[in-house]
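What you see is the complex with one protein chain gone and the rest in place.
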Amino acid sequence: MTTQAENRVETGTLIEVRALKTHFQTPRGVVRAVDGVDLTIERGKSLGIVGESGSGKTILSRSIMGLLPRYGTIREGSVSFQGQELIDRSPKEMRGIWGREMAMIFQDPMTSLNPLMKIGKQISEPLMAHLGMDRSSAWETAEKLLRDVRIPEAGRRLSQYPHEMSGGMRQRVMIAIALACGPTMLFADEPTTALDVTVQAQILQLINEQRRERNMSLILVTHDLGVVAGNTDEIAVMYGGKIVEKAPTRTLFAHMKMPYTEALLQSIPKMDQPSHSRLAVIPGRPPDLVNPPAGCRFAPRCAYARERCQVEEPQLVAAESPQHVYACFYPVGSPEYLERKVELSRRTDTNQGGR
Amino acid sequence: MAGTGKAHLRPQGEAILRVEDLVVEFPVGRTGLKVNAVSGISFDVLRGETLGIVGESGCGKSTTGRAIMQLPRPTSGSIVFEGTELTTLSGDAMREARTKIQMIFQDPISSLNPRRKVREIVLEPLAIWKRGTDAEQGAVVDRVLEDVGIDPQRAAESQPHQFSGGQCQRISIARSLVLDPEMIICDEPVSALDVSVQAQVLNLLEDLKRQYGLTMIFIAHDLAVVKNISDRVAVMYLGKFCEVASSDALYARPAHPYTNVLLSSIPVPDPEVGFRGAAVEGEPPSPVNPPAGCRFNPRCPNAQDRCRTEEPAIREIGPGHFVACHFPLHGGEAPVSVRV
Partner (left out) sequence: MMTFLKKIRRLHPTTLFASLWLGALTFLAIFAPVLPFVRGYGERVKGAGRFKFGPGADFLFGSDALGRDMFARCVYGAQISLRVAASSIIVGLLIGGSLGLAAGYLRGWIDRVVSILVDILLAFPALIISILIVGRFDVLQANNEAFGWLTRTWSITFVLSLLSIAPIARIVRAQTLSLSQREFVLAARSLGAKNGRVIFREILPNLIPAMTSVVFTGIAILLVSEGGLAFLGYSIKPPSPSWGLLVSENRERLQEAWWATIFPCIMLFVTVLAFNIIGDRVARRFDIREAAL
């Protein structure tokens, strides 16, 4: 598939997602996991998709890549990669793209590697299948890749099995496999959640380096706002299957508009807070994706919601700059928001006074 | 880092729990090797205090929590709770002592019996110890369930899998409270929960601690979470303590290089700070074969010859601030130690 490589864009739009919906048939009903998402990813840029469990972020990344089971899945909308429409391609047709142009790193390194296959073989497979290498050159390239991902004693490691390595090392191997054929698009689905914090920093550093060297685009899916703050150019916040706010990273943190984003940020304990600080809490639970609430999906849990939020669903509108969009009638900083905020602080004051 | 150091322990008799020279080792199959999960640590907890134990996977923090409960019995060491030595208690006496120390586990759903109704699960401890009449037991259970924010009616009709992760954790907490214990050991109680749910549970634990007059040991790998809920924090690495200090002091002036590494690795949700890069290379070695001298020396950016041969003892470098390091980040080089 060398023609694909020749057609590669070096800058500009790599992936364009329009009105993507992904629904699942279940005995309980149709689960609307992703319910209308628009995204654009440029070559060499990184996008963070942030959300809690049930927000649809993992399904979104797999849907874009086309990795979902066909049976029981309904996909609508458009996903175009380098100008080619992917949404209605069969897995057979997608196989030329998987590994070659797009690759994914998964969350749990223990279960994502084949326990019965040597590491070297697992890395060589995509090289031989996609790039047509013969076994010895594939093995050599595999060793080089292991060194790229900073695994010591790379040569020896090629003949090892996954269970002989630690979690952090397995994750590096997964990255090596993903990078083997030099894809232009890397999906990282909670790549560091299962790892210790020091190893997490190492892995993130590795992903950043490789991304810059290879001019790869990155979609980083995570629930950790700290991880996206330092590692992405743009962030999309997901809730209830939709994107509720999207902005360049700096803009998002400096001028966030969605009360959800703000609440999420406030509920994280931070190192510079004194101990025993009360954490801001988002009451309630994520919405039921089979029967999502009418109106804004976050309204039932939002401290700033009013009547309009319960009946009408807010659409994405632009903030000060066109790259920053959000979906809220009474965003952070609006008069209604400030009014409610005063009410709330008065209420907590009386509560604490009464204690 | 030496566990034989006890400089950070408070005078005998003040603490509700006093652990000395705790060692827990597990045999590895029949190879004759052993996993040195906990290699001689000492600590104490005052009544009403929350002690946080923080460290990465494999450091032995969970094992420490379970060892206090004698599940399983530690290899050696002394654990004195309210004046009673726990390690030598007989089976029955130990079971009795367990009513005063309760534990909350990491996986909320796995720690509840999937086949039983939730209210039954919370009632179980009272049933085991036959505390009060049926009516009295029921009243206690209902009250505790309401305290943690679970509807008692729903609890009577539903099984654990019908609740969310956060709710299951609350049910676990309720179960641990019905016997009105003195101390609760929380083993990674929020690690498996979403961020917003985590905040709910942490606030709840703080409230309940006040309401029920509890002492807590909070074990976790997330330093920010531990800092938020603890009065005092002990940092653990490969079976030993590195540093013990009040939570604010630990953050403001970390003394041990490992503590510093942990702090620098935490991703900060502020793009101005951004990604600070990996603070340390490599991964913790296997607890089967820990390094000689200071256990952190192979990865420590400040390691020197002395660190490779001599295990540092815990010593005080500031009020209430103790560290086990020859060359801490502040506090001066450790004096040449007398034979320990």
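As written, the chains take the letters A and B, and residue 1 is the first residue of each chain.
Heads up, the rule we're going with is that a residue touches a chain if its C-beta (ideal position, glycine included) is under 8 Å from a C-beta of that chain, and two chains touch if they have at least 3 such contacts.
Computed from a predicted structure; not experimentally measured.
Partner chains of the missing chain, restricted to those shown and counted over the full complex, are B. Screening B:32, B:114 or B:335 against the full complex identifies B:114 as the residue touching the chain left out. Checked against the full complex, the candidates B:14, B:96 or B:272 give a single residue touching the omitted chain, namely B:96. Checked against the hidden chain, the listed residues B:40, B:125, B:271 or B:312 yield one contact partner: B:125. Along chain B, the points of touch with the absent chain fall at residues 69, 71, 95-96, 98-99, 102-103, 105-107, 109-116, 124-125, 128-129, 160-161, 172, 175, 179.
As a working rule, only the chains that are shown with their structure count from here on.
Remark: chain A and chain B have CA centroids separated by 32 Å (rounded to whole angstrom). Within the complex formed with chain B, the residues of chain A that make contact are 52-53, 166-169, 196-202, 204-205, 208, 223-227, 229-231, 249-250, 253, 263-265, 267-283, 285-286. Touching chain A in their complex are the following residues of chain B: 56-57, 164, 166, 194-196, 198-200, 202-203, 206, 221-225, 227-231, 246-248, 251, 261-281, 283.
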